[in-house]
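Every protein chain but one is kept in place in this view of the complex.
Moving on to chain A:
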Amino acid sequence: MLQVKTPKKGRVRRALEKRAPKLVETGKKTLILHGTKTSGVLNSVLTEIYNIKKGSAVKFSRKNENIKPFESGGETSLEFFSQRTDCSIFVYGSHSKKRPDNLVIGRTYDHHIYDLVEVGVENFKPMESFAYDKKLAPRIGSKPMIAFVGEGFENVEELKHLKEVLLDLLRGEVVENLNIAGLDRVYVCTSISSNRVFLSHCGLRLKKSGTAVPRMELVEVGPSMDLIVRRNHLPSDSLRKEAMRTAREQPKKKLKNVSGDAIQGKIGKIYVPDQKIGEMALPNKAKGIKRERREAKLKDQDNGHVSKKQKENKA
């Protein structure tokens, strides 16, 4: 007979359920890794991307000989890593004479490569090189604002693709409720020419403007770099269609302790734990208030006079 395997521990089960496909997805994890050779620039680019994305990123530090995303057969170990780490965006850095400071940003669908964009990094400025008020430093995992500037992102196919991939990479978690006071980071992408994009990471300073909406001011906190579009690989139409599918109805959250009634309308149930009034400490628990003494006193009163009288008589 076939055997049914289920995890023995609840933690494992929960971990597996977290990885299972969901009706509404809230965000993707990023895998950062590099090829056989990386330059110093690329190393710092990768670590800074990791720092920006901390919390939803996994960084590998070993060299990977057999990852070549654009070549057939070079994606198998990448797909394997994607499955292992449950990441669906990867940033892969490599450095060669032909393509110096090369960055491949790709996405996976169902742990198979969906699309790829290859960019070269130029004019890289790391975080350390920016001087700013440290109070403005963005906090880890905060929701960023993303600004794309330039008609290139609409007219040039490669840039259009890059825009989508960058948005997916940078946008962070999809949230429903946002704390406006927590907004502290902005990514600005500008298309300088048809194949060059300026990407900068900024902090946000809110200034009083006299109205309800404060005036925004951007402070560059780094990293900033130029991305030069090299190769790209678009998904096939059928795959795109498959991946773009969304759930028709949103999953309903279970309403607890609320019931309907035709006459009384909505009825909520509130649980109040046993209040244990008997054990409650009284505010002034004087000795005289104690029950036995009180009762004894009462008794005394009944035949107290007698005793007193007796005493008097004796005297």
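In this section, a contact is a pair of C-beta atoms (placed from the backbone, for glycine too) under 8 Å apart; a residue touches a chain by one contact, two chains touch by 3 or more; residues count from 1.
Following the convention adopted for this analysis, contacts and distances are computed from a predicted model.
The subunit not displayed here is recorded in UniProt as "Ribosome biogenesis regulatory protein", chosen from "DNA sliding clamp PCNA", "AP-3 complex subunit delta", "Ribosome biogenesis regulatory protein" or "DNA-directed RNA polymerase subunit". In the complete complex, the hidden chain is touched by one of A:4, A:131 or A:258, namely A:4. What chain A contributes to its contact with the hidden chain is residues 1-7, 12-13, 16-17, 19-23, 25, 28, 83-84, 88, 107-111, 114, 123, 143-151, 153-154, 163-164, 167-168, 171, 174-183, 186, 188, 190, 192-193, 198, 200, 202, 204, 212-218, 220, 224, 235, 240, 242-247.
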